[in-house]
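First, the structure itself, so that you have it in front of you.
The complex appears here minus one protein chain, its other protein chains still in place.
Read from first to last, the chains carry the letters A and B; within each, the first residue is number 1.
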Amino acid sequence: MMIAAAWACLLSPLVGALTITIAGGRISRRAAGWIATLSTFIAFGGALVAFVGLWAADPSDREHVSTAYTWLAAGDFEVQVQILLDTLSSTMMLIVSGVGGLIVWYSMGYLAGDDEERRYFAYISLFVFSMLLLVQAGNFLLLLVGWGLVGLASYLLIGFWHYRPEAVAAAKKAFVMNAIGDATLALGLVLLIWETGTLEYSGVFEQVDGLSSTIVTLVALGLLGGAVAKSAQIPLHTWLPDAMEGPTPVSALIHAATMVTAGVYLLVRASPIFEAAPDVQHLAAILGAITLLVAGFIALVQWDIKRVIAYSTMSQIGYMFMAAGIGAYGYAIFHLMTHAFFKALLFMSAGLVIHHLDGEQDIRKMGGLKAVMPRTHIAFLAGALSLAGIPIFAGFWSKDGIVAAAFATNDALGAFLYAAGLVGALLTGLYTFRLYFAVFRGEPSELVKEHTHGHEAHGEGPLTMLIPVGVLAVLATVGGLVVIPGVWEPFLHWIDETAEPLVQATVTEDYGTSAIAVSLGLIGFVVARRAFHAGRQLVTNPGIWRVLEHKFYFDELYDALFYRPAAALSVALRRNVEEPVVERSLDEIGSGTIQVGGEVARVQSGLLRTYAVTIAFAVAVLVVVFVAVR
Amino acid sequence: MGNVIVWIIWFLAAAACLGTGIAVVSMTNPFYSALALIGNLASLAVLFLLLSAEFVAAAQMLVYAGAVMVMFLFVVAYLGGRADAPWAGGPPLLRGAAVVAAVALLTEIVVVLGLAWGDNLQDPAAVPGSFGSPAAIGEAFLTDHLLAFEITSIVLLVAAIGGVVLGTTREKEEAA
Partner (left out) sequence: MDGPDVGWYLIVAAMLFGIGALGVMLRRSPLIVLLSLEIMLNAANLTLIAFARQQGDLDGQIFALAVMAVAAAEVAIGLGLIVAMARRRMLLDVDQASALRG
């Protein structure tokens, strides 16, 4: 029963996507939206049934692999189309289909009236299917298929408004950077096939201990490369802020709640490999910490509402990488879940604001929206409090757990991570509340006043947008209560069954860390409030401000290092190889053939007698041939 | 004695054959060429008789010389002066090549015949007196080679239709 439900969960969005594609213009745009939404909710239903079934089962019986058919077979090596249903994948399934369903529902309101709505819903159903394939895959190859497909869906959706050159450029950038990660991931898999002869999770993990440490390190590096690209960690992070060119629901679903968390999922799923290559695992934690800090600093000076939230996402995923890097897998996934709730909530409330202001995203032009959009205000505030880690909101329980686990590792690395995590908490408080105050508090700005008069009639937004936001607001508030350290920790135990944690913080360590982190968050709140009321920016030093505004010059660096040489090379090749050699030779072939044809045509003199003579000669020659052969 | 007579007859017939053949090819007046061809056909009939092909010889005279050549002469008469055929040229390369080809073919055939003479061309089979008689031909046509017989008749039918078509389609245009 639960296996069937798991398959239904996986295939339902695919059916939705195919239906919308094949029906094309024959269904209304609204119908396309309903098909997408319903197919995602059906997937959620399937995930729920699978989850409940798994929960009710005996703890030793919580790992099921269901194989549909053998996809590839080459000698001894085989790859099946198979899904894995265990505690980790069932949790991911719920998150993806649940939050996904709410966001798809929300997009019905957000994209209403767009000419190409159907295309959007087909793409987004494709995305949900791909993400589910990624988390449900029973072997690495199917994971790679899902990995690539989510990258494709991301490309299609970032560039959804294809008549905007910025959107197209952003889509290409995202795809290319993800391709780098895909390549390293694929190379890692090749090594696995070479050394272990299989790509099934169970098969690989059994053999990990027997491999040489070089091999395991290389494989782990390959997997980490993929994770870093997909989750927008340094150094492959520059695509994420640009990806905000896509519609806001896309940002919410793909670039906050699910796709960017695929890297974290991979780190947890492949934990046996990483545990056998501890250097790589620690590298993951370090990269996470660095990203956490860098993104937090950059977020302090951004003035595009979506970009602030995007950098915040980058930062929070840094926390998850940190957790996975030190072996606190349960907390990594826990933070993944709570982050999905509050980050999607933040994006969607921002979407309500943008929708209300007819596409304006510059927070310098906003202000005083609290009075105009009270419900959005509450939702956004819930998300902000959760993000900043204020108790009892969801983010509090998950983020502090990670920092405490860093403390519990008791070594130099742990100390660094601990410090980074706490600084991050301060930064989070700063940028989150800077955003909150700029958008919602103070006097209504000119722009807001203009829009208030026009929109008074229909309120903050259609129900299809408000209900999902409301649901997420509730989740962002209470969703963290599945882990109360020292009291009950069902979520952690659940994930522990699949991935045993390497480190456990004691309850004292946990609450002690929380105290420090919450205080830092509150300090951030106070500082941001003071700065807002004084009308000042958070960063005043012009030098620092410039560096942060240019996002630490990463884009410029990559442009000089990679793009310019590649462009120069391609121009040079075009001028010196393509045109003179390839094109010219093709022309020559053509004109040469015509010339030869002309020459040959002269044989056709039209004189019958010539033909007769030719025949006679031919017969003469043939007679000789036949006689000689005989 | 009988052998000598046969040789003489063969020699005369062969000479007539080749002589009239050359005449056909070289005359400028097509009427004379057609008459030469009739002579050619007649000498060939004699050769056929020497080879015990009596029916074929008779058919040759009746059909070929009697009907086909008469048709030819009709057409030549119809064409009148327009049928005159001078020896005027054509590219010399062509003429040279034609002669070379023909001579080459001839030489090859003679060589092959020479090579095969000793083995395959001695001792012709002994044949009954009825060999080549109408009865024997008729029997062969109507039993072993019935299909060829029927198809030949179809070919003749098609040719007749073709001839009629070629002859009449232009009448409307000419009238208009």
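Methods note: a residue touches a chain if its C-beta (ideal position, glycine included) is under 8 Å from a C-beta of that chain, and two chains touch if they have at least 3 such contacts.
Note that the structure is a prediction, hence the values are computed from the model and not measured.
Interface residues of chain A facing the missing partner chain: 601-602, 604-609, 612-613, 616. Touching residues on chain B toward the chain that is not drawn are 2-3, 6-7, 9-10, 14, 17-18, 21-22, 24-25, 27, 30, 33-34, 37, 40-41, 44, 47-48, 50-53, 55-56, 59-60, 63-64, 67-68, 71-72, 75-76, 78-79, 82-88, 90, 94-95, 98-99, 101-103, 105-106, 109-110, 113, 117, 120-122, 124-127, 131-132, 136-137, 140-141, 144-145, 148, 152, 155-156, 158-160, 162-163, 166-167, 170, 174.
One rule holds for everything that comes next: only the chains that are shown with their structure count from here on.
Averaged Cα coordinates give chain A a centre that lies 92 Å from the centre of chain B. Looking at the complex, you find that chain A touches chain B at residues 607, 609-610, 612-613, 616-617, 619-620, 623-624, 627.
Those residues of chain B whose C-beta lies close enough to touch chain A in the complex are 90, 94, 97-98, 101-102, 104-105, 108-109, 112.
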